[in-house]
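Here is chain A:
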Amino acid sequence: MIRQPFSRRNLLAGASALGGISFLPGLAHAKGSIVATTYPGTWEDAYRGVVAPMLKKKDDIDLELAPLFAMDQIGKAKAARGAPPFDVFVLDPGPRIVGMDGGLFEKFDPKKLANLGKLPAGFADDVGVQVSAQVVGIAYNPKKVPAPKSWADLLKDPWVSRLGLTGFQTTFGTSSLIELSKLFGGSLTNIDPALAELKKVLPKIAAVGLPAAMPGLFQQGQCDVMYTNTQTVATLKGKGIDVEFVKPESGSIAFYTTMHIAKGTAELANAYKYLDLVVGKEVQEALTKPPYNFVPVNKDVPLPADLPMKSLDEMTKYVEHDWSKINPLRAAWIEKFNKEMAK
Partner candidate 1 sequence: MGRKRSLGDISYSLVIGGIAILALLIIVTPVVVALMTSFTEGRSLKFPPTGFSFRWYEQLFDASQSRQIHKAAGNSLLVACYSTLFGVVLATLASLGLARNRHRMARVADSFFMSPLVLPGITFGLAALVYFSTLGFRPSLDLMIAGHLMVTMPFILRTTTASLSQLDPALLDSSQSLGASWLYTLRRVTLPLIAPGIAAGAFLAFMASIDNVPVSLFLSNARTDTLPIRMWGMMESTLDVRVAAVSGVLITSAFVLMLVMEWTVGLTRRMRD
Partner candidate 2 sequence: MQASAPVQTQQAPAGRTLDVDDLTVRYGSAVAVDGVSLSIEPGEVVALLGPSGCGKTTLLRVIAGFVRQVAGRVLVDGGAIDHLPANQRNVGIVFQNYALFPHMNVTENVAYGLRARGQRGPAVEARVSRMLDMVQLGGFRDRLPRQLSGGQQQRVALARALAVEPSILLLDEPFAALDRNLRLDMQIEVKRLQRQLGLTTILVTHDQDEAMSVADRIAVMNKGTVEQFDTPVAIYDRPQTLFVNGFIGTTNLLPGKVIARDGDGATVALDAGAALHLPAPAGIAAGTTVLLSVRPEQLVLSTEATAESWPIVPGLSLPLGSQIIHEARTTDGVALKIVEPRLRAPAGDARRFCALAPDARPSLFPRSTQ
């Protein structure tokens, strides 16, 4: 590893000597630490609130969480060129492929997971392990607008003037826009119809934001309709905000979220411990409960009643996208969205 100009511990010792911050619990020395990414929003809350304390308790490992969307993680990791800024990725199908192509992952050995037997077959491979499923649909504020029925409703009044829009940086954004595009003659690889339709109603649209900003905008009442995943809806509900999830007529989009160990990590053993904990019964069960409402992958954990699916077998009934076809186009789409939506 690279030698640093002055050691971190010296700095921390110096810092506590400087006074005023010595109360910080982070300075207590743990057996190890690990930096894992998490998605901003519900994922972040859940992993901070549930997983981090469990990991500390079980293995005395400090879990540092970097809230980043999948694409941002890939970008940061690529930029770091061999010195990964974090040890574990959490990714959606699209970025997962990009990461594989870019050689960003350590070869994964599923046998190192004690909980491997609790996972359905094929959930762990030599790339990573599936830790949850995500379901994407439409969220709306029932006090402000009636329930929309399909993706196309987003472009009609009264919803369009309360719509919060986000681009292709995220999986949920990309998937939703593809589904929208399909309704206007587009396809998995052609999102132009969606952009053309959006452009027509652009002046009416309430807000266009970065993906991470959407829950905040919704909470502030800047928009009352948006596409998002079930967890975000659950979190907003947890804050006492009026929000409901609807499954569009053409079906909700579903995909598995996977975790991967970063190539070149210095915390390999701790990374496996972390992943094992994440797919273990305890974590999976806790995350299934409100306000997190994750879709569990551990066979010992039943799917809760208020989830949009009864078992993981239903995943096939949901809309799934072939990300190997989407990925090559995505950078251009992001740029295109920026330009088309810019004022």
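For anyone wondering why these and not others, all candidates are chains of the complex that A comes from, given by their letters.
One rule holds for everything that comes next: a contact is a pair of C-beta atoms (placed from the backbone, for glycine too) under 8 Å apart; a residue touches a chain by one contact, two chains touch by 3 or more; residues count from 1.
Bear in mind that the values here come from a model prediction, so they are computed numbers and not experimental data.
Undergrad: Can you pick out the candidate among 1 or 2 that touches chain A in this complex?
TA: 1
Undergrad: So in the complex, the part of chain A that touches candidate 1 is made up of which residues?
TA: 2, 4-6, 8, 11-12, 14-15, 18, 20-21, 23-27, 33, 35-37, 40-41, 44-45, 48, 52-53, 64-67, 76, 79-83, 85-86, 210, 212-213, 215-216, 219-220, 235, 239-241
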